[in-house]
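Only one protein chain is missing from this complex, and each of the others stays in its spot.
Naming follows writing order (A and B), and every chain is counted from residue 1.
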Amino acid sequence: MPQVKIIAKNFMDMVAALPTLKLDKLYENTFICEAVLRSLPPLAKKYALQLLYIEEPVTAKSMEEWVLPDGFSKHRVAIDRLIQLRVFIENPDGFSRKKETSYKLNPRFQVNLQNYTAHGGVLPRESMSSSITVRLPTAEELDSYALEQWESFLLQLISSGQIEKTTTSFSPSMMRIFQQGLVSQRDREGPRLTESGFQFLLMDTNAQLWYIIREYIINSEDRGVDSADLISFLLELSFHATGQAYNTSTLDEVQRSAVKDLADLGLIKLQQGRKESWFIPTKLATNLSVSLSDSSSRKEGYVVVETNFRLYAYSTSKLHCEILRLFARIEYQLPNLIVGAITKESLYTAFENGISSEQIISFLQQNAHPRVCDRAAPSVPENVTEQIRLWESDLNRVEVTPANFYDEFPSKDVFEGACDYARDNGGLLWEDSKRMRLVVKAEIHTLMRDYLHRQK
Amino acid sequence: MASGQVVMRAMYKNNGVKDPGVQGVLIMTEDKLDFSPDDPMPSARLNVPFRSIKGHKFSKEGSQKQALLMLTQSDKSYTFEFDKYAERDICRDFVGKVLGKIQAKQSSKQEAKVDSEKPATTVHDEQLRPAEMELRMKLLAENSELQKLHKQFVIGGILTEAEFWATRKKLLAVDVSKISKQPLGFKSAMLADVRPLTDGRTNKVTFSLTPEIIQQIFTEKPAVHQAFLKFVPSKMTEKDFWTKYCRAEFLHRTKNAVAAAAEAAEDEELAVFLKQDHILASEARQKIRRVDPTLDMEADEGDDYIHLPDHGIFRDGSKEFTDSEYEQYKRTLAQDLNRHAAVVLEGRTLGMESGDTRTVAEALAKSKKAELATQMSDEKANHNRSERASRMAEIEDLQTPHNPPFAPLLIKDPREYFDSQQANALKALRDTAVGTRTVNCNVNTAQAYGSLRKSISEMKVTGLSVPVIEAEVARKVLIGLSQQLSSTKYNLGKNPQESILDRLPKKTKEELLHFWISIQELLKHFWSSYPITTTYLNTKVSRLKDAMADIYPKLQGIKESAQSDFRHQVSLLVQPMVQALDAAFTHYDADVQKRSMRS
């Protein structure tokens, strides 16, 4: 799932962009170290692990010994990432005098992970002891709760106003922040989804979640909350056990306010006891750090596409229906089944909204019904995918390239020289040698002008 | 030898196969052959010692060919024709034996002389069918590798043609089966081509029949065929027969079922042509019986489009109203089509050229009979039909699996496999402590388990020791591993997946591969010649040995000519080849010594 990877990577970029002091402070938390390690590319993880007990810096050269010729690009990526995230410290303690690059593991990171390997993974906080008799939701209840919360949030996001507002407690201003870029509020027309808004809807849940959370964190500074604190809490949250209840009193002020927001997103469920209140992380929360590496677990699909362009979606979700409506004509809606057809018209509306054929196809493929996936044949019939692409390319028959028009050349030689020059720069679009006219891409106009001046 | 002499009547052909020949008696003894003609003609009289005969050839047994035996001298050949193949074969076998004996004598005499190869080759050269020869040529042309080997060894005189191919029987066998001549089938055009030609002015209609068409009519319409056999020439002439047939065809064509019925009533012969072909009908019934009983032929009847308006063929009989009494005089196009298709698919069963109508008809009848005989056995099979039906209906999953019988492999002691492997494996690891290391355990079972459990419970109390590993030790290990890697990297190349061969220059690589293939070929022949039981094998082995000895210095050459950075690798590759050759030479020397001791 490339989108999750990109967005999750963006999230880790956000972490990497934190100032050194803050980052080092984050590494005091074992869970952050763990989450950061897991977000690394596989090769980088291995490098971090092999230096776990080594205190002396290790030269870059000796690490390269291990790399096969095919793996050098991966090696570079891994090392770069390690340094960005300050997991590796380059040339520590004036070691650089030797003119040889060497690396050392971040000492805080090192100690934390050493502890981890010795003691194994532990939970961030004590869960509710079994002596307290409070009925906890079952796994299924929790899952459906999370899904419900998330979907109602999304529905509210894309069509603020229509849906019953009571479900979420996000302030309208907060909501507006999320909607930034996704929904455009034009005049009195009511909200309209933008291009990226449509694309957002076609992403899978993890990617959407990361998008929202990133927005949430970026805006935290405005609310007077330190983004590092928030990041650390979110990462920590993903190490809690799903379905266990944790006492809210163990949280600090920042976290307690964050918990309320997260409950609105369906990441956690709040439960009020007689004296104390508890929070129960859902699957959405515990999957957060898993999806940081790109091997995220896929959820069950529900869409069946037939070769005759008909589409059956086994879903009860209103949101699914809305998403399918983006590019297909919905014909019937039965209690657990949505029947529709992919038509030229429905696709044209999608293309107009800025959704690309590849996005639609990958959405259909990713959400294909398990029965369809198990077959040897492609999950979406090839004639359908081809036709979707063809219809899109139909729209793009005319390509607009900004260009400049040159004429009235003094001589044939100058004209031909100009043609060659334009061609060499990859900007020649059209030439008419008889009348000595020339069309060149606008981007090299300045170059052309300089060239022609020189000719005079 | 059972008889020291063979006496046979034969014809001597002085001037090759085309010569009519001279009748006479051929007497062959162990050392010479004697031919005395019936007609005392001095020029045809022969008295040739077998010593001067270099080889013999003979014609293959076949219908058209004569039973020939040809004896070749260095400059001349003698050809004899026999009445029967059996007689020829007796002579041929005798000649073969005698020649073999003489050859053996000669080669034992000239043990020291190497030039005994030439006669030896001819003895074992069989007469090849041209088809087989062609096949060999084709194989060589298709496989450049094979061609190279052939050129090197057969043309180079190291192996004989027969020896070379003897190891590749499979290659030949596979292709022989493929070359079966494709028989010419019937034209797929319908018989409707026998169009009546009308000149327009008169009422005369002309049909033209060719032998080709007649044969097709016979096969497609068994009733006509039968009638022909019955009536011609006893009852009517051939011409009358066909005239009647054409009249019937004409009636069909006009689709006048009523007229056809009327005419049929008058003329019983004509009726034969007009009625439904009862032979065909019974055949069709039989065929239906042979259809898989589980197949429900009626199931998809509703699937066709014929019952829909605007579908189907208009000439189809169902669209035309006829009285049922004329039903039998009505033939539908569908019937014709099906019959024609069946005949075309069956193919032409007669291999002969179509000639005289009568012989065609008879030959066809013969082949029909044979077919019927096979069908009779089919009838019997029909008894099992119901049984088969029930078997087909059985559900596979519920049956006991049909496992082919097998003899269980009985291994007395698997240890043996291990021991034979271990010796080598550990040698490769340069483990010095091989063999001597049966751990002498002086602890008893209880103690051993006890100490293990104790250490576990200790661990439970004390917990894990932190840190697991000293930083200094960890560093040492990592450095050690890195060094180990960098040292192996330069010995064995950067990429372990790449084989050594791929890194050599292309020319060297090809050369090496070719050497290896040649050596394998030679070794295959060399080892398969042992134990040496005949002098022929003896000469073969010495030939092979010399050829291998020729390759030996070339291997050294390639090793030395390799560039310095590849020399090590090339010598690694050459080493097993040299070893293989050495093993062969040692074996050869030991064998020669052993045999000389014995004699």
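We adopt the following convention: contacts are C-beta pairs under 8 Å (C-beta built on N, C-alpha and C of every residue); 3 or more make two chains touch, one makes a residue touch a chain.
Heads up, the rule we're going with is that contacts and distances are computed from a predicted model.
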{"item": "Omitted chain, identified by the protein name its UniProt record gives, among \"NADH dehydrogenase [ubiquinone] 1 alpha subcomplex subunit 12\", \"General transcription and DNA repair factor IIH subunit TFB4\", \"Modification methylase HemK\" or \"GPI ethanolamine phosphate transferase 3, catalytic subunit\"", "value": "\"General transcription and DNA repair factor IIH subunit TFB4\""}
{"item": "Selected residue (touches chain absent from view) among B:S455, B:T534 or B:Q593", "value": "B:S455"}
{"item": "Sole contact to the chain not displayed, among A:P107, A:G273, A:P370 or A:P410", "value": "A:P370"}
{"item": "Those residues of subunit B which, in the complete complex, touch the missing chain", "value": "409-429, 431, 433-434, 437-449, 451-453, 455-460, 462-465, 468-470, 473-474, 476-478, 480-481, 484-485, 488-489, 492, 496, 499-501, 513, 516, 520, 523-524, 527, 573, 576, 579-580, 583, 587"}
{"item": "Interface with the undisplayed chain - residues on subunit A", "value": "34, 37-38, 42-43, 45-46, 49-50, 52-53, 65-68, 70-71, 74-75, 113, 116-123, 126-127, 241, 289-290, 293-295, 297-298, 358, 361-362, 365, 370, 373, 376, 378-380, 382, 385"}
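Definition applied: only the chains that are shown with their structure count from here on.
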{"item": "Subunit B residues within the subunit A interface of the complex", "value": "464, 466-471, 474-475, 478-479, 482, 485-486, 489, 494-495"}
{"item": "Touching residues on subunit A, where the partner in the complex is subunit B", "value": "50, 52-56, 58, 62, 65-66, 68-70, 114-115, 117-119"}
